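Of the protein chains in this complex, one is absent; all others appear in place.
The block that comes next holds subunit A.
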Amino acid sequence: MNNFEYSRPETAEAAIAAVAGDAKARFLAGGTTLIDLMKCDVEAPTHLVDVSRLPGLDAIEVGPGGIRIGAAAKMTDVAEHPAVARDYPGMREALLLGASTQLRNMASIGGNLMQRTRCSYFRDPSYAQCNKRKPGSGCAAIDGVNRGHAILGTSELCIATYPGDFAVSLMALDATVHVQNGRATAFPIDDFFLPYGPSPHIEHPIGRDELIVAVEVPASAAARRSHYLKVRDRESYEFAACSAAVGLELEPDGRTVRDVRVALGGVASKPWRARQVEAALRGKTFDEPTIRRACELAVEGAKDWGHNGFKITLAPRVAARALMQVGGLE
């Protein structure tokens, strides 16, 4: 790992100014992604600006309209918050099924959103080709071992999978990401993750010197009846082969769908909202055949890159199962 300067400003404004004033400076929070990638020689900042102790940045505020989670709050603290367990159970499951307790005690919520893909060609600079690591160099994964790679939202330039769980649950719950850069800016979660265009190395609509300060999740009946199902090669401490974050609200008749949310993880270039599935279920009777038919729509336009075609079969099943579990059909 290259050497670097370390500073720990006392205010968010000072931290932002420190990063803005140094082209090779980066924010440091829990370090679980950044220090790891620095050890892999994928990242080489020369100045780390520690934002993990900024006063108030780790606050979790609960109101009738929703919950506001400070960006420096640890994954563990959010997962263990009583309001999260009560009103956002799917978000709690997504947090607890990610990483290990040690990493969840370190990783911040803001840093979690900024985690990078686990694509082995991205993480290993001995491969010359990676458009995310070295724009314009190509993609070694397309002709490589790509069993873990994305089937949705890919391009000829990059097929890397977005690896996280938490943001998938945020996607289903219509969260907002608050960013500070001199002025306050807010992004709907879907806009915070950019689709793969001509520049797969640009993953977010924010600059290096813009600091995530909070994530806001609106309260809803679907959030109160939410669930996260994660399917993976190993029972625990593993990234998703496919996951589904779902939320459900039924009409008073107990069988007609009023509101439904479906987002997928482990299969796409970004946390993937399956709006076609939701549209096919809204107003319909909540039963297994209807659910299974609707969930097939989740993989419309999916592409098999050689080793990952199994995900095209798997994703609708995971979505359907998550919905049946949350709806009490399984």
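Criterion: a residue touches a chain if its C-beta (ideal position, glycine included) is under 8 Å from a C-beta of that chain, and two chains touch if they have at least 3 such contacts; residues count from 1.
Just so it is clear, contacts and distances are computed from a predicted model.
Q: One chain isn't displayed here; going by UniProt, is it "Tricarballylate utilization 4Fe-4S protein TcuB", "Cytochrome c oxidase subunit 2", "RNA polymerase sigma factor" or "(2Fe-2S)-binding protein"?
A: Not shown, but named in UniProt as "(2Fe-2S)-binding protein".
Q: Just to verify: which one of A:D50, A:D190 or A:D259 makes contact with the chain not shown?
A: Looking across A:D50, A:D190 or A:D259, the contact with the absent chain belongs to A:D50.
Q: Check the options A:T101, A:T256 or A:T313 and report the residue that touches the missing chain.
A: That would be A:T101, which touches the missing chain.
Q: Residue-wise, where is subunit A in contact with the chain that is not depicted?
A: Against the left-out chain, subunit A lists 1-6, 28, 31-32, 35-36, 39-40, 48, 50, 52, 76, 99-103, 105-106, 235-237.
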